[in-house]
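For this view, one protein chain was removed and the others were kept in their places.
So that you can tell them apart, the chains are marked A and B in the order they are listed, and the count of residues begins at 1 in each.
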Amino acid sequence: MKNPYFPIPMKVKQAYVETVDRMLRTIELSFLNEEDERAFHFTPGQFCELSILGKGEASFGIASSPTENNSLKFTINKAGVVTTALHHIEEGTEVGVRGPLGNGYPIPLFEGKNVLVIGGGFAFTTLRSLITYFLHPQNRSKVNEITVIYGARMPGLLLYKAELLEWEKRSDIKLVVTVDWGDKDWKGKVGLVPNVLEEVAPSSENSYAVICGPPIMIKFTFPKLMALRFPNERIYTSLEKRMKCGIGKCGRCNIGHLYVCKDGPVFSYAELEKLPKDY
Amino acid sequence: MTLKLDKKDLKAFLETLMDEYDLFAPVQLAEGVSIYKKIDRPDDVDLSTSNPQKPAKEVFFPQSETMFRYEKAGKQQQMTSTEGVEKKRVILGARPCDIQAVSILDDVFLGKEYKDVYYGNKRNGTTLIGLACNHPLSTCFCPSAGGGPFLRKGSDIFLIDLGETFIVELLTEKGMTFQKNKFFKEANTKEISLAQEIEEKASKKADASVPIEGIDRRSDLMMESPFWDRMHEKCIGCGVCTFLCPTCHCFDIVDEALTNKGQRVRNWDSCLFPLYSQETSGHNPRPTGRERTRQRLMHKFNYFPKNFGRVACVGCGRCILYCPVNFDIRQAINLTSAKGIRKVKDQVDLTRR
Partner (left out) sequence: MEERSKAIQDRIREKARELLLNKTVDLIIGFGEGSFPLRTTPRFIRDPEKTDRLIWNSFCENNLATYLHKFNKFKVGIVVKGCDARSVIALSLEKRFKPDQLFLMGVPCQRMVDRRKVKRAVKGEILRAFEQGDQIVVEGEEFKTILKRDDFFYPSCQVCIHRNPIQADVLVGDPVEESPLIEIHPEIQEFAKKSAEERWKYFEKESSRCIRCYACREACPMCYCAECFVDSSNPKWIEKSLSPSDLEFYHIVRAYHQTGRCTGCGACERACPMEIRLTYLTQKLNRDVKELFNYETGIDTKTLPPLSTYDMEDKQDFIK
C-alpha cells in the first residue's frame, strides 16, 4: 500500500519575492528522485501539500504548468506558521511535497472553445498554470481565443510581471491587466475587474470562463458573467478551504457531501449551486 | 457445532492469544471508566464493564498517532515512516455497535480512491472477537441504525456471556482457525438455549423506533431549516460526542518538533471545535455552533449516506450518555420525521425570532 501521507523530498531551486508588499513569494522546487519526477503528472488547477518539517503542512495551488519540465512552482502568501517558514526558506533547502491533489481544471471540456480567464490578486497562481499550459506550442491549437483579465490592487502587487509583459506582446492571447489604483509609472488600465469585464465584453458563445479571486471580486464579477450570458455550467472556479490530509479523510473541507480537497478544488457554478452554502 | 469457553479458562486462553497477537480489550481506568487498551497482563482485561467510554475504533485509529519521524541536518532532511505494525491484532470484547462502526471506518479509510495505510496496516489481519450485548441501555438504539445487540456481522468470533461461561461462535475463516483451540469445548444444549433466551430478551430491549430509515432523503432540504437555530443552543462546543463516537473519524495533522528532529502526528479532531474549520485568514465557514452542530449531524445522516450508502451512526448512545448538557441525538433524528416531530415538540423549542 502506498502511503498517501508521506511526502516526497524536493529542493528549493529558486525563490524570489513577487510583490512590493513582500507578502507573496514564489518558490520553485526541483525533484530529488527521478522516480518521483516520473510519477508526478498533474493538470493545471491541482495543488500540493508542502511540508516544512517541524512547522507542518499547508496546501498550495501549483503555479507552474505541466509543460514546464522538472520543477514545480508555488506562490506563497505569508499568513500562518508554514507560509512564514516558506517565506524564509533558503535556496537548496529540502521541502516535503505531497501531490498532485485535487481535480484540476477540466481541460478536455475547454478543447475547441474560447477560454476567458479572470483572476484577481494572489489567486492568479493556478490560472498562470492554465494559461501557460494553453500557450505552449503543443497545446495552443487545442483552444480558440484566450482572453485574460487580471487585476490587482496596485501595480506593485501584480504577480509574474515579466510573463505578463511577454503575453502582452503575443497575438494569440488577449491580455487585459488592470489595477484598482495606478501609480505614476502605470500606463495600463485602472479599474475594478467586474467593470473591466463589462468593458472587454467577451462573447459567451462557444466559451468557458474560469474565475479565481477574492470573494468580493467574485461576488461582483459573477453577475457580469451572467449578463454576458455565460451559463453556470461553463463558469469554473477554484475554492479554498482549510485542509489537512488533502485526500478526503480528515473531514473539515467538505461542502455538503463533497470534499474540496478530493472532489475539488475546481467546481463549476452549476455544481456549486447544488451544494449547501457552507463555504 | 457451538463451542464454549469457561471463564476460569479465560486467563489462560488470553495468554495463548498474547503469544501470537497484540491483544486489545476493555480495561478499567477508574470506577466505571474504561477504554480499549493493549493488554500486558491478562488480569487487566475487564469484560464485565458496560460499553467502554472510548470506542474500539481506537485500536485502528488511535487518538494520537505518529505518522513519520524526521531528522534535519542543514538543508537536508530524512523522513522515516512509522506505518508498520509489529504483530497482528486481536480485539476482544467489542460490542456489536463498535464492530459495525469498524466497517463504517473501513469504508472511509480503505474504500475507493486513497487508502489510509496507518489504518489499513492495523486493520488487516486483525481478528475481531465480538461480545454480545446482554443488557442494552435505554440510550441504545442499535436496531434503529441497522444493528442489534447480538449482531454477528463483522465479528470473526462472537462471545455470549452466560455468567460462568461464554458461548463461542466461530463465524469466519479467520474465526475458524481457532476451532482447535484447547480452551474451547463443546457447549451443551442447556447452555445453547440459555444463550438464545438472553438474545431474545436483549433484542427486545434495544430501541428500534428511532426514525433513521430514510433520513438521508428527509434531511436533504434541511440545510436552512430553523431547526438548526435552536438545536445547537445548548451545545457548549466540546468534543465529547465526536471523540466518543465509534464512527467519527476527523483528524488533524501536526508536527511536534524538537530542535533538529521531530515527528508528524495525527490527532483526533472535532467538527464542533471552532478551530477545526477556521482558515488562516481568520475566515471561518462554520462560524457558530449552528453551523458546527449542523455539520456533525448532516455528516452522519446526509453527507455520509451520499458517499457510502449508509448513515455514520450505529446507535451506541455514547454521545447521549456522556454529553455534559444532555444533547440527545435521538431528538435531532426525531425532528426530521413528521411522526418524530410530534414526539419531541415539547422538548425542543423551535420558535424563531
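One rule holds for everything that comes next: a contact is a pair of C-beta atoms (placed from the backbone, for glycine too) under 8 Å apart; a residue touches a chain by one contact, two chains touch by 3 or more.
All figures in this text were calculated on a predicted structure; none of them were measured in a lab.
For the chain missing from the display, the contacting residue among B:49, B:284 or B:331 is B:331, taking the whole complex into account.
From the set B:18, B:47, B:110 or B:137, the residue in touch with the chain omitted from the display is B:137, counting the whole complex. The missing chain, though absent from the display, is touched by one residue of B:44, B:233 or B:279; that residue is B:233.
Against the chain not shown here, subunit B presents residues 29-33, 53-54, 63-64, 135, 137-139, 230, 233-234, 236-240, 243-244, 252, 254, 256, 265, 267, 270, 273, 275, 289, 320, 322, 324-328, 330-331, 346-347, 349, 351, 353.
Although one chain is not drawn, its touching partners on subunit A can still be listed: residues 80-81.
In this section, only the chains that are shown with their structure count from here on.
Spacing of subunit A relative to subunit B, judged by their CA centroids, is 40 angstrom.
Considering their complex, residues 1-7, 9, 11, 51, 53-58, 79-80, 83, 90, 92-94, 96, 240-242, 244-245, 247-252, 254, 256-257, 262, 276-279 of subunit A touch subunit B. The residues of subunit B lying in touch with subunit A in their complex are 67-68, 70, 72, 75-77, 79, 81, 83, 108-109, 113-118, 120-121, 223, 249-255, 257, 262, 264, 266, 269, 271, 276-281, 285-286, 291, 295, 298-299, 302-304, 306-307.
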